[in-house]
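The chains shown are only part of the set, and none of them has been moved.
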Amino acid sequence: MCPRHKKVGVVGLLTTSRYEYVKAFEQPDILLPNTWIVVRIDGRGFHKLSDHYVFKKPNDLRALDLMNAAAVEVMKDLPDLCIAYGVSDEFSFVFHPSCQLFERRNAKLVTTIVSTFTAHYIHQWGTYFPSTPLQPPYLPSFDGRAVIYPTTRILRDYMSWRQVDCHINNLYNTTFWTMVLQGGMSNTDAEQELKGTVSSDKNEILFKRFGINYNNELEIYKKGSVLYRQYELQTPNSAQTPTEEDTSVPESTQSRSQQDKLRKLRRKAQVVVDHVDIIKDEFWERRPWILSNKPGKLPA
Amino acid sequence: MCPRHKKVGVVGLLTTSRYEYVKAFEQPDILLPNTWIVVRIDGRGFHKLSDHYVFKKPNDLRALDLMNAAAVEVMKDLPDLCIAYGVSDEFSFVFHPSCQLFERRNAKLVTTIVSTFTAHYIHQWGTYFPSTPLQPPYLPSFDGRAVIYPTTRILRDYMSWRQVDCHINNLYNTTFWTMVLQGGMSNTDAEQELKGTVSSDKNEILFKRFGINYNNELEIYKKGSVLYRQYELQTPNSAQTPTEEDTSVPESTQSRSQQDKLRKLRRKAQVVVDHVDIIKDEFWERRPWILSNKPGKLPA
Amino acid sequence: MCPRHKKVGVVGLLTTSRYEYVKAFEQPDILLPNTWIVVRIDGRGFHKLSDHYVFKKPNDLRALDLMNAAAVEVMKDLPDLCIAYGVSDEFSFVFHPSCQLFERRNAKLVTTIVSTFTAHYIHQWGTYFPSTPLQPPYLPSFDGRAVIYPTTRILRDYMSWRQVDCHINNLYNTTFWTMVLQGGMSNTDAEQELKGTVSSDKNEILFKRFGINYNNELEIYKKGSVLYRQYELQTPNSAQTPTEEDTSVPESTQSRSQQDKLRKLRRKAQVVVDHVDIIKDEFWERRPWILSNKPGKLPA
C-alpha cells in the first residue's frame, strides 16, 4: 500500500540479499506471441451455490444479468479485450493476437481478469439480489485459465463451440425443468426420459405437453451473451472479413505509443451486451473491428 | 448454474462435435510433484487505490486487518494450505509438497486463491471501512502467481525473504512518513535524506528528532502477519525440526482417503493471525505441524 | 534391445511398483496444435572444430555438402518434414501445422532430428573428408531446439530471416577472408576496416582490390541450401498461394489413415537440394505442396 522501496536494505543485521536467490525459482510464463488469448472463467461450485441462494431453474435472469454486469466492468477495465462471451456461470474473455498487455504473462492476465470479475460480482450482488444478502462462507468465486489459439478460424470455432454448448444445455435444461416443475415428474424420471433424445424430441415434448415453443424463449437463454465495443455497423458486403494476414500482424509492427492510442480510442466506445448468433459470418462481417482490432467509427 | 449436461448433443443441425477439436489447445499446467507451492497475490494498483480511499501513512491498520480477514477465509476455505504470510498489500499462501488439490493444476490453484481472497476482501470492506464505501470502478483487485520450491530450506528462505522485506520497507516508510508528516519535510527532501542510509541511521532519525523508538511500533507493522492452524505448541527441544525426508514424503504414499481425513482434521483447527519472527528456527520447531503437514493436538 | 516386458514384476523381493511413483515427475511437452514447428540444430563448438579439421575459409564445400547429405537423410527418415534450410553449421527443419508425429512431443521431435542428423554426419564424414579421419574426442555434435510459429506468414518470415542472415554473414566472411588470405592483412586489421561498412562497401572492396564479383560466388554460399520433396513445378499464375485457411486445417479433420497415406506418398518423392531465393513469393508459389502439405504430382 505504501510506496515500495525495493532496494536491498539492511535492518539490524538482516539483509534481503541472502534470501533473494529464491527469486530465481519464478519461471517465465509468457504466452506465444501473435496468438489469440482466451481467458475462460468458471463459477466455483455454482451448482451448490445456486441452491443456497435459490436461483430460479432452469435460468435465473438476475444471476445472468449480474454475470454480464461484472463482465462489462472487466471489458471497461481492460480495453485490450476484443470480445467476451458468457453463458451460465462461465465467461470467455478474448485478447487479440497483437495484445501486449502485461507482456502477455499468463498468470498476470488470468488472475487480473478473475479478480476484477469477482470484485464486481460481489460488489453488485446486492443490486441484482436485493433481498438475498451474501452469507459467508458461501461467497461466489471463480477459477480461470488462459488458452491460446493460433488462427482466427480456430478462435471463431472456439466461440462457436461455446455457443453451441449454450444451445444444447439450454434446450436440455428447459425441457428437463419444465417436465419437473410443470409436469410434476421426479428428477430421475425426467432424466431417464430425456436420455438419448435429440433436439427435435425435446422441442416436441415442450410443445405438445406444455404448449411451449422453444423459439419464444429469451434470446439471452438461447444464445448466451456477447460483449463488445460498439462502433458503427458495416454492411456485410462492403466489409471484408479480415484474413489471417490482417489479424495476425506481428506485434512488433505496432509501437507502444500506437498501442496506447488504440487503447484510449477503445475506452471511448460503449461496451454492449448482445444475444445474437456468433457462429455465422454475419456477426463478424458487420463488426470487423472485433477481429481486426482497429477501432471503428463511434456511432453518432 | 444449472446442472451441466455435457454430453455431445444436437440442436437443429448444430452439434458441438465439429468444434470440440478446440479443446486440444488447452495445455496441461500440473506443478512438479513433491515441491512446495507458494501462491503470492499482490494488490493491483494499490498505490493509487490507497490514495483514493485515503489510507493512513505509513500503515493503515484497517487495511491490514482487512487483508488478514480475507486471508483467514482463504485458509478456512482451503484446508490444504499450511501457512500464509502477509505484508502490505501482498499475501503468500503455502501448499505442502504432498498437496494434491486440483491435481496441482497451476491456474486452478492460483485463480481459486485470488478469487476467494478478492470476494472476501470486497465483502468485508464495509466492516473495516464503514465510512468509506467502495466506489466503482475503483474496486480493489489482486493478481497472483504460483512458484514452486524444491526443499524445505528454500521454502523457509522464501518466507524469510518476505519478512526481511517487510522489516526493510516498514523501517523506511515509518521514517519517511514521520519526516514528512511530523517533520514537515517535502517528499523529495525526505527521500533525498534517506538515500544511502542504513537501518541504524533511520533508527537514530526516528529517536533523536521525533522521540520515536522503532521497537515500540506495532508488531503487525514490523513483522507482518503469519496465519496458520493452531495446535498445542511443542517445546523446541523435544520437537525435532522435520528433515527433508519427513516433509517430502512422496504423495503416492498418501491415499486419497488419508488425505480426506487430514483435511477434515485441519478444518477443526482454528486459523490464527500472529505477528512473530519466522526467520529463526524457533517458530517452526514449536509448530512442527506446519512443515510436516501432520495435524497436531487441538488445544484444550 | 530385447523385447521389453514392461509389466510390473518381482525379482526376489524387489518390485518396481514401490518406485514407479517417480514417473509422475515427467511433465508433458506437447507443442501447441496447428502451429508450424521449426527444429533448428546448430553445430557445437564448430569454430574450434573447423580449425581442428582445417576447414577452408570462408566456406568449406565438403563441410556444407556433408551437412546437406545428413539433412537429406533426416528428410527421408521423417516424411512429415515439409522443408529444411541449412547455412553454415546450422539447419532448420520444418513440420507442418497438421503434423501429429510423436503426438507433437517437443523433446521427442527435437532429439530424434538431432540424433538422426548426427548419426549420418558422423557416418558420412569419411566420404566428404576422406583424408581427414575423425579424431575423438573431437567428434562433431549438434544441439537443437523447437520453436513454434502460429501462421504461415510468420513461418516464411522465419525462413527469410535465416536466408538474409546467410547473405549478410557470407558477404562479410568472403570479404574478410579475401582481405586476409589474398590481401595479406591481419585478422585485426581486416576486422577494423570492415567495421561499419555496408554491403556496397564490401562489394567494392572485393571488386576493386581483388577483381572479385560477389555475384559470381557459388549459389550454395550466397543462398544457403533448401531441401524439399520434388514434384512437378506449377506455374506461378495458375498456382494459388495457399491461404492460412488452407494451411491450417485443424488436424482433427485428418484421420490417422489419411496421414499414413500422405506419408507414404511423400516417401516416394525425391528430396532435392536447391540454392535459391526463398524470400520472394515465387519459390513458394511454384511449389505449393510445401505449405499446403498436399503431395503434388511426381515428375515424369
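Chains here go by letter, A, B and C, matching the order in which they are written, and residues are numbered from 1 within each.
Please note the rule applied: a residue touches a chain if its C-beta (ideal position, glycine included) is under 8 Å from a C-beta of that chain, and two chains touch if they have at least 3 such contacts.
Just so it is clear, the model here is predicted, and its values are computed rather than measured.
The complex is a homo-oligomer: 3 chains are shown here, and the full assembly described by the structure file contains 4 identical copies.
As a convention for this text, only the chains that are shown with their structure count from here on.
Superposing the C-alpha atoms of chain A onto chain C requires a rotation of 180 degrees, rounded to the nearest 5.
Judged by shared residue numbers over all numbers used at their interface, chain A and chain B contact each other through mostly the same positions, with over half in common. The most central chain, judged by the distance from its Cα centroid to the centroid of all protein Cα atoms shown, is A.
Distance from the chain B centre to the chain C centre is 48 Å, each centre being the mean of its Cα atoms. Taking each chain's centre as the average of its CA atoms, chain A and chain C sit 42 Å apart. Inter-chain centre distance (chain A to chain B, centres taken as mean C-alpha positions): 28 Å. Within chain B, residues 21, 25, 27 each touch two or more of the remaining chains.
Those residues of chain C that touch chain B in the complex are listed here as 21, 24-25, 27-28, 30, 32-34, 250-253.
If you check the complex, the residues on chain C that touch chain A are 32-35, 97, 148, 150-154, 157, 243-245, 248, 250.
Residue ranges of chain B in contact with chain A, taken from their complex: 1-5, 9-12, 14-16, 18-22, 25-27, 29, 41, 43-44, 46-47, 50, 55, 57-60, 63, 73, 76-77, 88-89, 106-108, 110-112, 114-116, 118-123, 134, 136-137, 139-149, 154, 157-158, 160-161, 164-165, 167-169, 171-173, 177, 198-199, 279.
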